[in-house]
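Below is one structure, written out as structure tokens; the observations come after it.
Every protein chain but one is kept in place in this view of the complex.
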Amino acid sequence: MQFFQRQISLQARNRGFHLITEEILRAMPELKTLKTGMLQVFIQHTSASLTINENADPTVRLDFETWMNKAVPEGDPDYEHDYEGDDDMPAHIKSSLMGASVLIPITNGKLNLGTWQGIYLCEHRNRGGSRWVVISAWGN
Amino acid sequence: MQFFQRQISLQARNRGFHLITEEILRAMPELKTLKTGMLQVFIQHTSASLTINENADPTVRLDFETWMNKAVPEGDPDYEHDYEGDDDMPAHIKSSLMGASVLIPITNGKLNLGTWQGIYLCEHRNRGGSRWVVISAWGN
Partner (left out) sequence: MQFFQRQISLQARNRGFHLITEEILRAMPELKTLKTGMLQVFIQHTSASLTINENADPTVRLDFETWMNKAVPEGDPDYEHDYEGDDDMPAHIKSSLMGASVLIPITNGKLNLGTWQGIYLCEHRNRGGSRWVVISAWGN
């Protein structure tokens, strides 16, 4: 079995949900050599996250941000951790709700996503800056 | 190391949370040959999801549906994505809250789940139809 791994920096994005499937694929061309395998993308931050969701209509990504901001409100006086502003603690909570990684099967050298699936970078900070991810792929 | 992978269709289920552990085990008999390994189940949809939870009392699955519908309400006028009805955008959000996959250790040819754990298919649409999953198993 083969194992490939690479660390890359994703360009800074605005707060919100962003499709990054193509950027990940470009960074790991070796996955084309795997007949059956797995790809993991792991984000090395606690105020941004990764998830898999709808890859077509941009309003889905907008509505994710809308819902998130209602579910994890800013400025709750009960938060104790707020050094870095009102978006600080909510960003930590949102990142655990979505998760720090996605794990996707590889079949015949391609990510075996459903037709409507894509990888989202979820940027929970107002000014998160560029984000590091570790991409790992293994299989035969 | 060995790698097994198979794509199967799960029968259509009603909206709600459903135990599918046995269906997954039947679809991947090769996991019996692995002394130590991992099993991943990945759902190829963005309005249904997978999670691990209590395998005994059916009211747990009912209460999951009850909580979910309060946490991710339908008909919020702030959603922009509603082509397919009131259950459309909430289904996308719920699917990312639960996640598109589960990853479970294999020990001595069996899923090494706790006594009370099972795999749930979470159907977030009113009429989701049958659902595709990719099952991957690897190990020695």
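Letters A and B name the chains as they come in the text, with residue numbers starting at 1 for each one.
In the analysis below, a contact is a pair of C-beta atoms (placed from the backbone, for glycine too) under 8 Å apart; a residue touches a chain by one contact, two chains touch by 3 or more.
Because the structure is predicted, anything quoted here is derived from the model rather than measured.
Engineer: For the chain left out of this view, which of A:Leu10, A:Leu34 or A:Met89 touches it?
Structural biologist: Spelled out, the listed residue whose C-beta touches the missing chain is A:Met89.
Engineer: Check each of A:Leu19, A:Leu62 or A:Leu97 against the chain that is not shown and name the one that touches it.
Structural biologist: A:Leu97
Engineer: From the list B:Ile8, B:Ala27 or B:Ala71, which touches the chain that is not on show?
Structural biologist: For the chain that is not drawn, the touching residue is B:Ala71.
Engineer: Against the chain that's been left off, what residues of chain B make contact? List them.
Structural biologist: Contacting residues on chain B, toward the hidden partner: 1, 36-38, 51-54, 57, 59-60, 62-64, 66-67, 71, 97-99, 102-105, 107, 112-117, 120, 138-140.
Engineer: Provide the residue numbers of chain A that touch the chain removed from this figure.
Structural biologist: 1, 3-5, 7, 40, 42-46, 71-72, 76, 78-81, 83, 89, 92-93, 95-97, 99-101, 103, 132, 134, 136, 138
One rule holds in what follows: only the chains that are shown with their structure count from here on.
Engineer: Counting only Cα atoms for the centres, state how far chain A is from chain B in Å.
Structural biologist: 20
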